[in-house]
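Got a structure here, written out as structure tokens. Questions coming.
Note that one protein chain is taken out, while the other chains of the complex remain in position.
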Amino acid sequence: MEKEPRLQVTLPGLTMKNPVMPASGCFAFGREYAELFDLSELGAVAIKGTTGEARFGNPTPRVAETSSGMLNAIGLQNPGAQAVRDEELPFLAGYDVPVLANVSGSTPEEYVEVVQTLTDAPNVGAFELNISCPNVKEGGIQFGTDPDAAAALTAAVKQVSTKPVYVKLSPNVTDVNAIALALAVEAAGADGLSLINTLLGMRIDAHTGKPILANEKGGLSGPAVKPVALRMIHDVRQVTNLPIIGMGGIQSAEDVIEFLFAGADAVAIGTANFTNPFVCPTIIRELPSWLDYLAMESVGDLRQQGVNI
Amino acid sequence: MEKEPRLQVTLPGLTMKNPVMPASGCFAFGREYAELFDLSELGAVAIKGTTGEARFGNPTPRVAETSSGMLNAIGLQNPGAQAVRDEELPFLAGYDVPVLANVSGSTPEEYVEVVQTLTDAPNVGAFELNISCPNVKEGGIQFGTDPDAAAALTAAVKQVSTKPVYVKLSPNVTDVNAIALALAVEAAGADGLSLINTLLGMRIDAHTGKPILANEKGGLSGPAVKPVALRMIHDVRQVTNLPIIGMGGIQSAEDVIEFLFAGADAVAIGTANFTNPFVCPTIIRELPSWLDYLAMESVGDLRQQGVNI
Amino acid sequence: MKNEQMMVVENKTIAAKTHELTLSGPLVDAIDQPGTFLHVAVPGDDLVLRRPISIAAVDQDVGTCTIVYKEMGVGTGRLARSRAGDQLEMLGPLGEQGFPVEKPQVGEDVLLIGGGVGVPPLYYAACELVKRGVTVSVILGFQTAAAIFYEREFHELPGCDVRVMTDDGSNGHPGTVVDALNERPSPPDWLFSCGPRGMLRAIETHAAHPKTNGYVSLEERMGCGIGACFACVCETGDGSSYRKICREGPVFAFKEVVL
Partner (left out) sequence: MKNEQMMVVENKTIAAKTHELTLSGPLVDAIDQPGTFLHVAVPGDDLVLRRPISIAAVDQDVGTCTIVYKEMGVGTGRLARSRAGDQLEMLGPLGEQGFPVEKPQVGEDVLLIGGGVGVPPLYYAACELVKRGVTVSVILGFQTAAAIFYEREFHELPGCDVRVMTDDGSNGHPGTVVDALNERPSPPDWLFSCGPRGMLRAIETHAAHPKTNGYVSLEERMGCGIGACFACVCETGDGSSYRKICREGPVFAFKEVVL
């Protein structure tokens, strides 16, 4: 693929060839998709949520299908920060693509520990604090709903991070709360926001009466949640100029345009990778003709035409 | 259709031939669907949200399509409580079906006024307080997120109502908040709960960069929200024995079974009426074979096998 | 009003991204008024809303009706892929108020103005008028030559005077339907119109004469299509009330509603 200056997007810590990255948890650490296409084509790579120690995650089944969506309750399975530092990041360093390191934890200390372990990896461009994972009982979710806790966590991480820090917000809050969270983490020094994480959901097998997921509840993602994502991005964009990485149900270049108009500066694509493993490069290739169609010089231009504060 | 004792469900104020009713706002006051099938086949009819005075609602476009769902921002257009009392309820009284009167307002006084106007209508079996309409700026939503406000409203309505009162909860809250709301309205005297109302969402036209809805934001309904509905019903069922009318994305008899297993006592069907205007009678007809398949004597039996407090 | 699986008899492209779909089934018997529409269930479980499409013609003898639609998005795009023999679920005919084709008298000046995919219901109206012996004049507006359809079909109607306008002048007369209307020597007795809201407004404000009995067919995003969801309302002309386009329309007298 030729370099397309029209698609370039520069966000804190992430100099992106284009506004498209795979979303955290849907791309592991890139190895598998690297067999399918050149990861250097991507704007960035958001890696699987990383915790202090290795985690084995939840019992299976961990996924269930829903109309235009899916539930997952992976439970943050990952090899732990040190293994990510030693084994996964070096692999990704073989590609010309910045990494957005997604961080999770049960305590603020754990987030800080992960960031400390990963912050000097040269290809980590920025961190994304997952303060909203609905799938781990002990961790995450309280930071995702309490602005003070979210702000304290952000401030603690900022103290040790040498890279910009994005905070990933949960949609499982009231609209008023979402804005309060965005403003709180901005005040605490966040360099950007990611939204949205998954919506809490559940499926029951009508044949057995039992939940389909072993964990009973899980996170809803995919096109079903796109309107919720757009609404939250739009709402948050009204109150802050922080860069926003938008995600939730993106499947096509047209969806990317919709997110940019809503106020996102870049986008992440999760579930759609499972539907079509080539979705990211395909969308990237289709974006220029959308710019042509809309008579926009660049992604940045388009972004300016969209919702602004 | 023959009477099917296996499908009968008795809820406070609503003696239902079967657990299926059209959801509020998707069936107006029944006149249009009465041209298509006999309304007496239904378990109940939830009428369009009624306010003190007539409302003209929001500018158009008022609906937008989303993947497996739709957004609406009708804005509670309705002829007002007195007209509903004088013109709409008498029409429905021509059928052998109880009415669940959905009530909205900008102030607690307005809710009380509507309930006072409608409570002596003989075919009103119960009220459903819409404390969660996301489409009317001045009204509704604060009751939907604040347990104290919701409880106060419930108590005020209970004072004037001669019929049981169901409170319809919003999904636009945290999971913790949803439980607090359910417990608060139960303590304030609610006879039952309805969940869920629509999720706040938005769509943007990628061709123009403008929101599709004139109101910009609207309420997401349809199969896309089903996992969220099931999760909320399941969660609330863990903490209360109040009857629950479950809704959100139901399209088939299998979906109804899933809702009953999740903890609902009856269900309401909204968006699916637009996809297929015969969906309610079709589902009612298919339920007995599901009971056979599951080797359940009755809907009540099935309900007992599902999630319980 | 019926909800029915109709059979696709033919689905053919008649202009740029514009297709003519011929359907058969008992629902056809119920069709009796130009301006009414079908609420089309597009195949695919991800689409919860139907698509309203006007009836463009009906042949009671053969038992078929025709709709003409332009590919605008996902729904009409999927319709375009339907093939003869497929089944499509249709709810209709919908709308209680179509074009009042029974009112114009022989000898009166009857003008039909259609823009783009607003043309199809006017073709049905023209057929009914001509059947009653009323001759009609038609102004058809399209963006460009490639978008033109039904020009020949209108010409084939006995006595029909057809004028085609294109925005870009690539075919027919350059200009808009309003230009064509303004060039006419005298205001028509009857004016039936359907097309983009902007065109209808221009007709009403710039060109419609007070003595003309003017009617418009309106479009709006719809939910139920039958009057139960309040999605498709428009304000009445005096601002005091509203009309549901799907049920009380989709055709209204100019003064009845605010465009």
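As written, the chains take the letters A, B and C, and residue 1 is the first residue of each chain.
Everything below uses one rule, namely that a contact is a pair of C-beta atoms (placed from the backbone, for glycine too) under 8 Å apart; a residue touches a chain by one contact, two chains touch by 3 or more.
As the structure is a computational prediction, the values presented were derived from the model and not from experiment.
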*Quick one: jot down which shown chains the absent chain touches.*
A, B, C
*Among C:26, C:44 or C:174, residue touching the chain not depicted*: C:44
*Among A:28, A:152 or A:294, choose the residue that contacts the chain missing from this document, as touch is defined above.*
A:28
_Contact with the hidden chain (one of B:24, B:51 or B:68)_ = B:68
*Per the definition of touch given earlier, which of A:105, A:147, A:223 or A:263 contacts the omitted chain?*
A:223
*Just the residue numbers, please: which parts of subunit C touch the chain that's not shown?*
44-46
*At which residues does subunit B meet the chain that is not included here?*
67-68, 223
*At which residues does subunit A meet the chain that is not included here?*
25-28, 31-33, 35-36, 48, 56-57, 60-65, 67-70, 72, 74, 77, 212, 222-223, 271-278
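Here, only the chains that are shown with their structure count from here on.
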*If each chain is a dot and touching chains are joined, what shape do you get: line, ring, star, complete or other?*
complete
*Determine which two chains are connected by the greatest number of contacting C-beta pairs.*
A-B
*Chain whose Cα centroid lies nearest the overall Cα centroid*: B
*asked:* Need the most distant chain from subunit A, centre defined as the mean of C-alpha atoms.
replied: C
*Could you tell me the distance, in whole angstrom, between the mean C-alpha positions of subunit A and subunit B?*
34
*How far is the middle of subunit A from the middle of subunit C, if each middle is the mean of its Cα atoms, in Å?*
46
*So what's the Cα centroid distance for subunit B and subunit C, whole Å?*
36
_If a residue has to touch 2 or more other chains to count, which residues of subunit A qualify?_
67-68, 223
*Pull out every residue in subunit C that's touching 2 or more other chains.*
45-46
